[in-house]
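Shown here: the complex without one of its protein chains, the others still in place.
The first chain written gets the first letter, and so on, giving A and B; residue counts start at 1 in each chain.
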Amino acid sequence: MLKFIIRRTLWTIPVILLVILMTFLMMRQIKGNPFRTTERAVPAAIQQNLNRKFNLDKPWYEQYLLYVKGVFTADLGPSLVQRNQNVNDVIKEHFPVSLKLGAFAMLFAIVVGIPLGILSALKQNTIGDYLSMGFVNIGYALPSFFISTLLLYFFAVKWRNVTGLPTNGWGGWRTWILPAIALGLAPMTVFARITRGAMLETLQQDYIRTAKAKGLRWERVVGLHVLRNSLIPTVTAAGPLLGYIITGSFIVETIFGIPGIGKYYVTSVTGRDYSVTMGITVLLSIIIIVCNLVVDILYGFLDPRTRDQRT
Amino acid sequence: MRKRTITWAGLVIALAAIVAASAVGATGAIGHANRAQTLREAIGAEPPSLDPGLATDTTSANVLLNIMDPLVRLGKPPALKATPSAASSWTVHGKVVTLNLRHDVRWTTGAPVHASDYVWSWLRTISPQLAADYAYQFYGIKGAEAYNECNPSTTNCNALRSKVGVKALGKWKLRITLNSPEAWFPQQLAHNSFLPVNKAAVTKYGSHWTEAKNIVTDGAFKLASWKHDASLTLVKNKKWRGAKHVKLQKIVLTILTDATTALNSFQAGHQDVDSTGLNPADIKAQRKHSYFHLWKALGTYYYGINVKNITNVNQRRAMAFGIDRTQIIKYIAQLGQQPARGFTPQGIAGGPTIDKNSYFPAKAQVSKAKAFLAKVANPKTNIHLYINNSPGHINIATAVQAQWKEIGLNVNIKVMEWKQYLQFLGPPPNSDVDVYRLGWIYDYPDAQNGLVLWTCGSGNNNTNWCNHKFDSLVAKGSQTQNASKRYKIYQQAEDLISSSKGDVPLIPIYWYVYSNLIRPYVHGYTINPMDQTDYSKVSMK
Partner (left out) sequence: MAIDERLAAERAGKQRQASFELALEATAGDGGARGAGAALQRASLWRDALQRFRANRAAVIAAIAFLVLLAFVIFVPWLSHEDPYAVDFSQAYQNPSWAHPFGTDEFGRDLFVRVALGGRVSIAIGFAATFAIMGVGITYGSISGFIGGKLDNGMMRFLDALYGLPYLPFAILTLAIFGTVNFWTMVVALTIASWFTTARVMRGQIITLKENDYVRAAHAVGARWYRVLFRHLLPNTLGVIIIFVFLELPGVVLGEAFLSFIGLGINPPKASWGTLAQDGYGAYQTHPYLIVIPSLMIAWLILSAFFVADGLRDALDPRAREF
């Protein structure tokens, strides 16, 4: 088991290097001058000064090596557009915000999704089931920008005297509610469906039916089995869900005015801020890779057969 | 089953409790919570930098001009004359400008601001190591361009540094030697790139000296906190030389990049001023309110023409006459902008004189346009119009496409993303571009700043138009001190673009305005044509 963990962990290093290389090469392909922010052309001498300052006049492989060295010493370089900030500063200030938002979204997804799934499984094929699954499916299908807009308009503008919710910002607990719901709605549907499926499967097992028929306490047994049955699909879904949270935060942060990393990412790509773009992409990739690693290790625990055949 | 129902009911009750609690704690009544002298304003972007040498946008500029004390401030429009601020007076003898500094301007550390501070700051700004974008503002000063162009890895630049025409004569006199006389130089000193920086802070904190805990300023307000991408808080500098006239105690600038969110915030009573701009769809409704304000601006929105692709001047004239500026302004821009007769805005000092012969019409003159087009043997009927991907520009281009269709031209609108677009336009200009859209906001309130764009060597001239007579007129005008004589020379230059005998290398569409929303209890809030606001004049009633 330990060998498996070590082997998988070591494999992440070349993966990270590959990701850095791909991001680096892609950024180099994008046309556009990071230093020209307005219609004014940048005079040639000043352009040279800027290129020199940010090492953009060096050949690409030198820049790549400098950058890799930076990544492994946790120095992601200065921002090209925010001239008084480093990428590290940017990440330190904005990433925790997105993390918090993501965590609240997941909390909402779990707290609402799981009971919903359980309930609709228990009331399978009744109006309750159809309504809740209908709600769940619509929540999945509506684009996140639409949901954010709806929530913002109704709860923070039209009915603000009742709800007292703010339209934007990131401070007190009131500012967390709407964005968390907007971002957490889609994962909520995933959890609801997984739980419902696991619940239904368990409820149809013979021994449950027997216990019910005998009038025994079957709820606890059901609970345990539902948990186990939903664990693997949840873990499988965790990867895509994480990806969704990371990318979904772009829009929610923009609409709700939250100073998170997602909004920053979009601005840095459109602004050609190479170092910030690469820094955030590398950060996100590392997170995804680490999460995949954890998932794989969890699978190793949950199902020993899978780890034997994956090298 | 019962347990499940109980759990479910519990969840519902909990949710209801949260909603009720927030209703109880509801604030947000418009205006009542705010009679203290605290101004809450929504701004549209995070300032990229609060280093005077590195700040290139108006958001940073505005903050800087309020936390620092500029040498001069601009007076009333349209003249926008330089009025004394940190400099109490100055003299101009040909190329030499000598400024006398006030003795009571102090850093927040308590130390006074001397002439040597300015010298050190300006040399820092034009140093090649800092790579400041706005170093070119200093190119009018003797030796500045040479120093800025020096490559420190190959040569020792110190010799060039000492040759730059900025000298401190004692503690309170600053002498500047220009390359040639520039009548507008005192006005240019109002720009944020000429602000001083505190040597001790910069040396100690390096690139992080602009963080709120490190920054040292000398103006009417202090930077109390800066939460990046979220908000900036300014507080009154009680030790400022004019502090007793400053009414505001605190200014909270919230960064809201989404205009709709900002409008919602304003309407919900969380902001007193909304300077983020309005979505085109909201303008019509918001214009009716008394809190909606418009301010004249010094800037032009124009379509440049690639004269190498559209070679016949009559076709260019046809295109200029085919555009219905009034319709564009009324239905798309909607801010009561002025249809542009010529390139130089009317509102600039000397504007009426300069634009006197400019003749682009406010409404489309389709028959006249067709007549012009008829004179062209082989007109280019398939036109590539390049714009960047902002909704406003797309809408205007769509309207122009329809308008030019009426005179027989087919327009292909090519939308590009902003940075890509700028690089695509050049220099050197891309040959696929027939018409492109850009705007120009003036750096200082003199027509020269706009006219110089169209000189042969300008990096901002993407039209391939090169007229040496125009170049010499612009050069001559910049050296003429007498205002009315200067405006006449500029008029001749402008004529070469936009009069009936002009070459029409570009089609100006309208002159900009700024708009914002200001609650009635905010007094004294104005935006001058250079997009500057002086918070020391603002108060809350």
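As a working rule, a residue touches a chain if its C-beta (ideal position, glycine included) is under 8 Å from a C-beta of that chain, and two chains touch if they have at least 3 such contacts.
Since this is a predicted model, take the numbers as computed values, not measurements.
Participant: Let's see if you follow the contact definition: name the visible chains touching the chain that is missing.
Facilitator: A, B
Participant: Per the definition of touch given earlier, which of B:214, B:420 or B:539 contacts the omitted chain?
Facilitator: Residue touching the absent chain, from the options given: B:420.
Participant: In the full complex, which bits of subunit B touch the chain not displayed? Write them out.
Facilitator: 259-260, 264, 279-282, 285, 327, 330-332, 389, 391, 394-395, 398-399, 401-402, 413-417, 420, 424
Participant: Residues of subunit A in contact with the chain that isn't shown?
Facilitator: That gives, for subunit A, the contact residues 11, 14-16, 18-19, 22-23, 26-27, 29-32, 137-138, 140-146, 149, 153, 157, 190, 193-194, 197, 201, 233-234, 236-237, 239, 243, 246-247, 250-251, 254, 265-266, 269-270, 277, 280-281, 284-286, 288-289, 292, 299, 303, 305-306, 309, 311.
Please note the rule applied: only the chains that are shown with their structure count from here on.
Participant: Centre to centre, by mean C-alpha position, how many angstrom separate subunit A and subunit B?
Facilitator: Once rounded, the distance between the two centres reads 37 Å.
Participant: Please give the residue numbers of subunit B that touch subunit A in the complex, ascending.
Facilitator: Those residues of subunit B that touch subunit A are 1, 3-4, 7-8, 11, 18-19, 22-23, 25-28, 46, 48-51, 54, 56-57, 128-133, 135-136, 145, 148-149, 151, 153, 207-211, 227-230, 254-258, 261-262, 264-265, 267-268, 270, 417-420, 422-424, 427, 438-441, 458-460.
Participant: If we count contacts the way the header does, which residues on subunit A are in touch with subunit B in the complex?
Facilitator: 30-46, 48-50, 52-53, 78, 81-86, 89-90, 93-94, 111-112, 115, 118-119, 122, 152, 156-157, 160-170, 174, 177, 219, 254-257, 259, 263-264, 267, 270-272
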